[in-house]
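With one protein chain withheld, the remaining protein chains of the complex are depicted in position.
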Amino acid sequence: MVVETFPIRMVESPEQPTPSDALADLYEGFEGEFLIPLWTEIGDLMPAHPRTKARPHLWRWRNLIRLADRAGELVPVGRGGERRAIALANPALGGKPYATPTLWAAIQYLMPGEDAPEHRHTQHAFRFVVEGEGVWTIVGRDPVPMRRGDFLPQAGWNWHAHHNASSAPMAWIDGLDIPFQYVTESQFFEFGRDEVTEEEHATPDRSRSERLWGHPGLTPVGVQAGTGSPLLAYRWVHTDAALRDQLALESEGFRGVVEPGHALVRFTNPATGGDVLPTIRTEMHRIAAGRESSPLREVGSSVFQVFDGAGRVTVGGETWAVERGDMFVVPSWTDWSVSADAGQDGSDSAALDLFRFSDAPIFDALHLYRSEKA
Amino acid sequence: MVVETFPIRMVESPEQPTPSDALADLYEGFEGEFLIPLWTEIGDLMPAHPRTKARPHLWRWRNLIRLADRAGELVPVGRGGERRAIALANPALGGKPYATPTLWAAIQYLMPGEDAPEHRHTQHAFRFVVEGEGVWTIVGRDPVPMRRGDFLPQAGWNWHAHHNASSAPMAWIDGLDIPFQYVTESQFFEFGRDEVTEEEHATPDRSRSERLWGHPGLTPVGVQAGTGSPLLAYRWVHTDAALRDQLALESEGFRGVVEPGHALVRFTNPATGGDVLPTIRTEMHRIAAGRESSPLREVGSSVFQVFDGAGRVTVGGETWAVERGDMFVVPSWTDWSVSADAGQDGSDSAALDLFRFSDAPIFDALHLYRSEKA
Amino acid sequence: MVVETFPIRMVESPEQPTPSDALADLYEGFEGEFLIPLWTEIGDLMPAHPRTKARPHLWRWRNLIRLADRAGELVPVGRGGERRAIALANPALGGKPYATPTLWAAIQYLMPGEDAPEHRHTQHAFRFVVEGEGVWTIVGRDPVPMRRGDFLPQAGWNWHAHHNASSAPMAWIDGLDIPFQYVTESQFFEFGRDEVTEEEHATPDRSRSERLWGHPGLTPVGVQAGTGSPLLAYRWVHTDAALRDQLALESEGFRGVVEPGHALVRFTNPATGGDVLPTIRTEMHRIAAGRESSPLREVGSSVFQVFDGAGRVTVGGETWAVERGDMFVVPSWTDWSVSADAGQDGSDSAALDLFRFSDAPIFDALHLYRSEKA
Partner (left out) sequence: MVVETFPIRMVESPEQPTPSDALADLYEGFEGEFLIPLWTEIGDLMPAHPRTKARPHLWRWRNLIRLADRAGELVPVGRGGERRAIALANPALGGKPYATPTLWAAIQYLMPGEDAPEHRHTQHAFRFVVEGEGVWTIVGRDPVPMRRGDFLPQAGWNWHAHHNASSAPMAWIDGLDIPFQYVTESQFFEFGRDEVTEEEHATPDRSRSERLWGHPGLTPVGVQAGTGSPLLAYRWVHTDAALRDQLALESEGFRGVVEPGHALVRFTNPATGGDVLPTIRTEMHRIAAGRESSPLREVGSSVFQVFDGAGRVTVGGETWAVERGDMFVVPSWTDWSVSADAGQDGSDSAALDLFRFSDAPIFDALHLYRSEKA
């Protein structure tokens, strides 16, 4: 293999050594030995604060769903391609299918009766359903129904397949830490059974994981939890109730919300109380009608999807009006805030609900997390 | 203060030094200096396995409730006595009000309209309701309704009072680590406000703690949990569903129960996934009709209360027929097993439900827990 | 077994129910059912702060060593009695061989050539040597030399024996959590091999544990640590240097001491950085000549031994002049302070060195620790 050398940039600057023939010789010496000096690179490498390569961007749900519908017609699902998933590619990340430098976000689509074949991988994953129903995701042979508002985590290295048991197509979003594991080179992948069994085509109303782990504060002593949450579905009925309770407590004068008019629940692992996945944090935000969140910047990046309502989003200087299904990214150390449109009658139903996922657990685990009011 | 010396026992035994005048002189020397040799004590002090000072004992609910009713008539509740609580005193613990060497168990009783005054203490506590309703326990000014089947933890150093808002008396059981903190000399106690306020007489259907922490797998980001569970009530409807689900999974051929016919859930802290209190483990067992648990012995002691059904209990060689409300203790390293009477029709309704609390978290934390199939 | 009932005390007091025949009947009913009301017991059971049953006491080393010498002549060491150990019995603990409610402290003594037979127990233990040398403690077949100033932890359930390889008797102190495990009923004990092997009579200068774990900040990757410290000897040369360094840093104007003139190091488990034993904390204090520590009270109890120097000790109102080898106890929530005599020339050599062990890890693990400046 022939490997090219890397040219060292010699620039005239008060912070750089004075250009000279001798310096050019030295730099040539560096090049020949695959060496690069810090002093020519430090400005980009070690900035005063994170200077993201990504950029804020908004994807409209109507476009996502239109293209997914069309892919449903043209692109088969099967072994090799594995999933009919279409990834959000951050416009500033050079053509990589990365929503942010660490996170993958995609719309996945399954036609009536279709199966996505079984596989497993170390990449941590989840599904979130902004509309529709009819698909069961089968994790470790436990069929888990997916419906509007449901959040479905699936920790790395669990076997999983999907099955559309209904007579209509269904779309949902997938979030994974693919870019993080790609860049840190830690990922494994294995094919499972090609044939989807009768058992996997079962369509129970609740997964077995929910029957074991879905009772609040109650742990089944007879089973062991592994890495990541053993609870495979967080149902909208609970998420909605938790958000409603926070705003009601606020109106009664009690603590609960994270800031005025802003309810926030985190999806957590019932076996540990911590994040639902080792590398991905997931949350549901509710901004009351006519209210807004305080601008904030944080280490790490996020992807949001509007679950319900309408409002305005500001990310790093860009502002968009958003509605159901729209997705946007907040890169690292970029100011963001959201506001909910005022309801016609000030009713709670006009709240803006936002699903969010981020890479925060990575920074928590490594003592690198920071945040700042913008 | 005059302190008596402690006589050293001189005995003739192959494992003891030969009695002699010189030895008597030596022992007298020990006595004068408050010294005691290991060799005369080791048999009791360092046994091959725990040799409990407590003994198995059963208290009948009909007797407990009868005496509590009578105490309701004769004994007022107020500052100083603090609570109309009557403790189970293990017959082998020398007149101490201890159910076991580490655990306190009592029946508490409140007459219509009565208040038990506010106080706080480092002793960790919980309430469990075998029958009745109408009392609100007020923890940190959050009124928590108490009803049949509910488990209500209350970690140390939280202000709390009780209020009977109904027109009938109500009884429930209290569990605390009073003996443990007494013997390790770590307890603090403080009186709160004497007057019970309007706010504390509120009778909401759900406590604020449940509105914040009672949604499965969902953590409120705007509040912080302290030591012990922030969830102040674990409702019977959930506990019952969790147990029913485990037995149903078993009958469908899936894992879930701890052993055949034996469902088991642990009440856990949603903020950590661990025990609900730092020193007390609490669980609900359901033995299916006609089934029995395997005999087991464990480090640490437990108190059980029959919540529902009827069956037989064997503890350390004693066997009792038990029914709703009956309470019994299992001392450390003592074999225990339970069996449910066969239902008339084999129906699930004939299951034996047992609430249990134990000191297991102490031994877990200090790496001293052990168990063994008997 | 006939069990006596426990009489309930009926007293006339504003905080107690009014004495009456009906109340006497009720109390008799309690007695018959092994029940004890809270309201007659709460004052003792749930005090405002720990009210220790133990009392401060001082044991003079000259008396301890004199009696141990005599026991060396009269009392053989062997299977059954196991150890020639003489325990400090707190004068207020009713003739139990307990220094405090949770801690055992004893002087142990071995004659030239003697072996103490192998056994193991769940009780956590350590040895500390105030004077002498010549004994090897053999832990898991690793012979560990014991010399003046050395601290030797030995976590529960490790096989151990002792061997005096010298031509003189040797004494040292043992500390264990015997009372704690006794009262919580969690202790196990097992006899080992009766014959002490050639291997165990080896007298290496350093134990194998020190060769693996005794290099600062360096972990041997090829071995696993269990519960408790894998380092079996903490040598005086290191302890002394660490204390000297702290006082030198103080004199140079840098942080290091816990308070002016008071250096303090904790013996810690190199595999975790935490306490050396799950239930026992051990420390060495050095009070510079002429300086004193601030009075403090803490949850939990301690035993101290003067390692070197002379000074005065105040515990709960009692004050003693102390010198090398003297031992004293500080009960829970009892004020204590120590002061070092002024050196003739103000030299460092006149410092007061105090070895201390306590039950603090129990309270740390269970979130019950508190302290307060007295």
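Details
A, B and C are the chain letters, set down in written order, and residue numbers restart from 1 in every chain.
We adopt the following convention: a contact is a pair of C-beta atoms (placed from the backbone, for glycine too) under 8 Å apart; a residue touches a chain by one contact, two chains touch by 3 or more.
This one's a predicted model, so the numbers in the text were calculated from it and none came from an experiment.
Considering the entire complex, the omitted chain makes contact with A, C. Checked against the hidden chain, the listed residues C:Q16, C:Q123, C:T137 or C:S229 yield one contact partner: C:S229. Among C:L74, C:A92, C:M111 or C:A242, only C:A242 touches the chain left out of the display.
Counting over the whole complex, subunit A has residues 1, 3, 6-7, 14-17, 20, 22-23, 26, 29-30, 33-39, 41-42, 45-55, 57, 59, 63-64, 66-67, 70-71, 73-76, 78-92, 94-97, 101-102, 106, 121-123, 156, 178, 180-190, 227, 278-279, 299-301, 331-333, 359, 361-363, 365-368, 370 touching the chain that is not drawn.
Contact between subunit C and the absent chain runs through residues 208, 211-223, 229, 231, 234, 238-239, 241-242, 245-246, 248-249, 254-259, 263-273, 276, 283.
Keep this in mind: only the chains that are shown with their structure count from here on.
The chain closest to the protein's centre is B, with centres computed as averages of CA atoms.
At the far end from subunit B, in terms of centres built from Cα atoms, lies A.
Centres computed as Cα averages put subunit A at a distance of 53 Å from subunit C. Centre-to-centre separation between subunit B and subunit C, using Cα means, comes to 30 Å. Counting only residues that touch two or more partner chains, subunit A has none.
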